[in-house]
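In what follows, a structure is listed as structure tokens, so that the remarks can point back to it.
Omission of a single protein chain aside, the complex is shown with its protein chains in their original locations.
For chain A:
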Amino acid sequence: MERIDRVSAAAHRIRHHALNMGEVQGQGYVGQALGAADILATVYSDQLRFRADDPAWEGRDRFLLSTGHYAIGHYAALAEAGIVPVEELESYGSDDSRLPMSGMSTYTPGMEISGGSLGHGLAIAVGMALGLRQQGSTARVFNFLSDGELDEGSTWEAAMGAHHHQLGMLTAMVDINALQADGKTDTVLRTEPVTEKWEAFGWYTQRVDGNDVGALLAAFDNAAAQAAAVGRPSVILCDTKVGRGVPLLEEREKAHFMRIEEHEWQLCREQLSAGFNGKAER
């Protein structure tokens, strides 16, 4: 329980950071950040090997954000990890900031790639895993992708490549929030059955509630053990809820780019804290 509590607390802080950053812009991909906070917290506070004071440390595990617009959530996780100062988060999306709206490796410490053009991350992850293995490194590679990215053919090229090259050190996580730019995923381009697709591509596949920290921890533990043992890449399919943790946003008509009124931000923070404290007291 201590482990779950520790990760849950990290997820809570990530959500708070995301709301604060969203308020700077007055809008943005806050819903995705809230939905993915538990995944990001699990990775950064439990799974990833890194040195906060040396983000380019050679022996680090690599976390690749191919969904560039999730940067708001990633910056929050980097702040939680101590790689980016918390006070810097308020510069999000402003001129001269190291934290642009879409994640780019040339701007931000700890940001491994420039995502944003979707369907790139997994291909780069395959190359990183091949390169690290070729040089005798034991570092792992994590790629965060979204269910919308499953539309891109390049994702499946990379999925085949990872299986062909037996990249056990590669773990992908797919944020399945069932939402993309033009609407619900099943109305834009039907990607289900997602589990069977990854299994057919030869990946060790698990599907979990991506907002259940206990389930996420178990899945990541399984992935590490299974993948290392049999040299199979591993994917964790995470069903998440857009706006998770803030009832006002969970209930809002789902939108890829969420608009939140000026007076609502404080309400969001209060709802988030109330929910988390209520859970903590139980």
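Everything below uses one rule, namely that a contact is a pair of C-beta atoms (placed from the backbone, for glycine too) under 8 Å apart; a residue touches a chain by one contact, two chains touch by 3 or more; residues count from 1.
The criterion applied here is as follows: contacts and distances are computed from a predicted model.
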There's a gap in the complex where one chain should be. From "Transketolase family protein", "Formate hydrogenlyase", "Potassium-transporting ATPase potassium-binding subunit" or "NADP oxidoreductase", what does UniProt name that chain? "Transketolase family protein"
Based on the whole complex, identify which of A:Arg3, A:Arg51, A:His164 or A:Lys184 touches the chain you can't see. A:His164
Option touching the unshown chain, where A:Val24, A:Val86 or A:Leu130 are the choices: A:Leu130
Which of A:Glu112, A:Glu149, A:Asp175 or A:Asp239 contacts the chain that the document leaves out: A:Glu112
Had the left-out chain been drawn, it would touch chain A at residues 105-106, 112-114, 116-117, 119-120, 122-132, 134-135, 137, 153-154, 157-158, 160-161, 164-165
